[in-house]
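Missing here is one protein chain; the remaining ones are kept as they sit in the complex.
Think of it as A, B and C in the order they're written, each chain with its own count starting at 1.
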Amino acid sequence: MNSVIKYFSDIAHGVKTLWKGMMVTGYYISHARKEIITQQYPENRDTLQMFNRFRGEVIMPHNEDNEHRCTGCQACEIACPNGTIEIIWDRKPDPETGKKKKSIHTFVYHLQMCTMCALCIPACPTDAIIMGQDFEHAVTDRSKLTKILNKPGSKLMKGVEE
Amino acid sequence: MEVVDKDKTIPGDALKSQEYFVNMGPQHPSTHGVLRLVLTIDGEIVKRIEPHIGYIHRSIEKMCEKDSYRQIVHLTDRMDYLSCHINNVAVCLAVENALEIEVSDRVKVIRTIIDELTRLASHQLWWGVMGMDLGAITTFLYGFRDREMITDIFEETCGARLTMNYNKPGGLMFDIHPNFQKRTKEFVEHFKKKLPEYDQLLTGNVIFQERTKGIGVMSKEDAIAFGVTGPAGRASGFECDIRKKNPYHVYDKVEFNEVLLTEGDSFARYKARIQEMWESLSIIEQLIDNIPEGPIEEKTNAVIKLPKGEFYQRVETARGDFGVYVISDGKKSPYRLKFRSPGFSNLFILDKIARGSKIADLVAIMSTLDLVMPDIDR
Amino acid sequence: MYDFTDLVRSIHESLVASLSPGMAALVEWIIIGAIFLGFFALLGLVLVYVERKVCAFFQLRLGPMRVGFWGTAQTLADTLKLLLKEPIMNKRADKFLFNFAPFIIIISSLIVLSVTPFAPGLQAFDINIGLFFVIAISSIGVVGILLAGWASNNKYSLIGAMRSGAQIVSYELSVGLALMTMVVLTGSLQLSEIIASQADGWWIFKGHIPAFIAFVLFIVASTAEVNRGPFDLAEAESELTAGFHTEYSGMKFAFFFLAEFVNMFIVAVIAATVFLGGWMPFHIGGLDGFNQIMDFIPPILWFFGKVAFIIFLMMWFKWTFPRLRIDQLLTLEWKYLLPLNLMNIVLMAFVVYMGWYFGN
Partner (left out) sequence: MEKSALKELITSWAEGIEFDEEQEFLQVNIPREHLHEVAQKLKSTPETSFDYLFCQTGVDWPDCLEVVYHLESSQHGHIIVARAKTENRENTTLDTVCDIWPTAEFHEREIYDLLGVVFNNHPDLRRLLLTDEWEGHPLRKDYVDDINMINY
């Protein structure tokens, strides 16, 4: 007799636990409007706000006079674990003093090798590079991922080296 | 009367079942990455399991031999990506211990909180995937919903959602975001309401219990002998929580229980993780309101050089006992660096505990062991 | 009021009047065949869309949103994609059986669809052994699954097919017995008569306890029979990648997919017809005013409403429960469903013998 009772109580227990689970999903479908968590990504692009600290890519800010803060000291190049940053520099005579001085020619940034570890940012003594928040890096050609960060014709900001 | 020979009445070979091989993976929905299991199967019964790994072996240990200690930290993100912060901290602690740097209490508390958040995020993902492996696809989305709140906290404070690289030898990269405490408290409140739902949906479910109870039983002796740690080991009664054994950060100052179960089956491993989530929540609650003030990093040399010798640092990741073994010859890079990954040891007990079970059981056992392939291959 | 009998008869009479009897029959066949094929395709499209949306709302997602208003044209686009896809086949597969299997499945579900009573007078094939016919034909589908699994020359497919075979052979019993329980009440196997017998109340209410138990048993067993929900072992994607249709692609895969949804519809039709009165509006014996109000809602809406309810129930199962293991599946059938069914059929016979059901 006990086994018969157990047989039926097993069934009742099983049905009860199944019903409990169905109540959870049932709640969510009946409150779908409130509970939906997904976003419609390309549509909400205009309102999409990334966090300030989000690491999307390395960028080099320029001011309105097309000046940057990079002295070409290569500290970031050394700090980078993956060889992402490559600085091509040359020595040009300073127009004021006439002395030859190191300055950057091109600041090459290989996005395809970057792991966004941000070790280069604190390494920079002049705060020339920061992390940008752009995350849409999809391109059709791998060569487009190699970026030159200093804008054409840009020069070093005054007062950075003091 | 004619004596009937039993063997002759049945045409032997015609009815004999034949064993055959099945390649489960490297691309298979339930191997979670590129793990290949060569199964010897008789009907539905698994007779033998031979794991083949190395599909995403990236030679991180070799790469570490040329990197500076600061650079090594970001490589550990890519091993067990679900407990990336804990891996980061392991390397940082190893270096700090070697240099005899004592970080401030603020750093310790922040590291503890983020460690526990990482553990929660990992367990949430595991819970979702566990349900999905057993056929309840909805759990995956529910797990991700709650995990998303944690990744948002990480993104705001650390700058990345998964591979955040928030630590450096000597402290943190930068201070926590002003919203950190508020958001974390919001999350704790939210998750305390949602965690019972996990139980209603899956833990209590009769089908789920039938699928996991008594499946893949691991004895305590096996767990120790095979080095199975983390929730999987503790479900067998192996006291292997590094947070209790060798406390680091502020784990000796907070109150929490080491989850210990004795059954050792898949359901016990499942329960151990669910209970661990409650413990993690309580640790976060104890710490979040009293983060002490203090510097966020200690001064280190521009080029970190460890003294000659050997340093071993153990931490408890979401998967178990993670170790960093540094052999230094006094240069800027380690002479040899070995990562003791918990997944590596956990994987190889599979053959022992899953033999004789069905294919469906193998999937359940595999997901309760919570394997992360990059962690195993390194 | 909403009777289609006159419409159908007038079409028939005009055809007979203008054509020879043989030609008229042929034209009727073609018309009915075309209607059913169109309905079949439409059903697949709608059900796939509904499943994706319902599943999405269960999972806190929005589901398809891009193609058409709220993604309504998504399945159409998917079908187009599947049509344009190259059909690939395993080199060592059994070519004939591999190509033949999807058709067995799709034809069997099409045949069962023919007895569906949509509305009064709107039934293509009203034979007096309707229920029996449904049970008989619907088990042909498993032959297709077995063939597909075997012909694929893939071990996963074979395991899936074998699971499916074991599953359907055993669950057929429960489906049959649960329906048999109701036949004790209805006294007829003909679907139109079963519906007619529910004019003063649906059997699930009139037959109370045993009928309700039979309803639950039927839903569980038939979910298993159509390889859905927690019983989708034949395709168990986390174990067998995709089970018996692992090797199929393009339109042949779409046939399997379509057949699954149409089978679900058929099961819902049978459940609605036998337990919930088919197209019969909700009637309570004695309350004439209420019954007349209910009669204003067209029967075809009643029919599709009930079917939708049962389909939603099956989707709810599928998106909530984990999958069973093969031995547990058989345990459920042989240790729980079958004894309960047998007990229930005795109980029902007793209830009918004593006249303890409503509306006698």
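Note that in this section a residue touches a chain if its C-beta (ideal position, glycine included) is under 8 Å from a C-beta of that chain, and two chains touch if they have at least 3 such contacts.
Keep in mind that this is a model prediction, so the values were computed, not measured.
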Chains still shown that are in contact with the chain withheld from the display: B
Residue in contact with the excluded chain [from B:Ile53, B:Val254 or B:Ala268]: B:Ile53
Touch criterion as defined above, residue of B:Phe238, B:Tyr251 or B:Phe267 at the omitted chain: B:Phe238
Residue among B:Pro29, B:Gly43, B:Gly294 or B:Gly323 touching the omitted chain: B:Gly323
Among B:Gly309, B:Gly330 or B:Gly356, residue touching the chain not depicted: B:Gly309
Chain not shown, touching residues in subunit B: 53-54, 57, 59, 61-63, 65-66, 224-227, 229, 238-240, 245, 309-312, 314, 321, 323, 325, 327, 335-336, 338, 340, 344-345, 348, 352, 377
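Everything below uses one rule, namely that only the chains that are shown with their structure count from here on.
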Chain contact graph, described as a line, ring, star, complete graph or other shape: complete
Between the pairs A-C and A-B, the one where more C-beta pairs touch: A-B
Chain centre separation (subunit A, subunit C; CA means) in Å: 51
Euclidean distance of C-alpha centroids - subunit A vs subunit B, Å: 25
Residues within subunit B bordering two or more other chains: 138, 145, 201-202, 205, 207
Sequence positions of subunit A contacting 2 or more other chains: 18, 21, 24-25, 37
Complex contact set, residues of subunit C against subunit B: 55, 58-61, 155-156, 159, 163, 230, 232-233, 236-241, 319-328
Residues of subunit C touching subunit A in the complex: 54, 57-62, 65, 316-317, 319-321, 336, 340
Complex interface listing, subunit B residues touching subunit C: 20, 22, 28-30, 44, 131-138, 140-142, 145, 201-202, 205, 207-208, 210-211, 358-361, 363
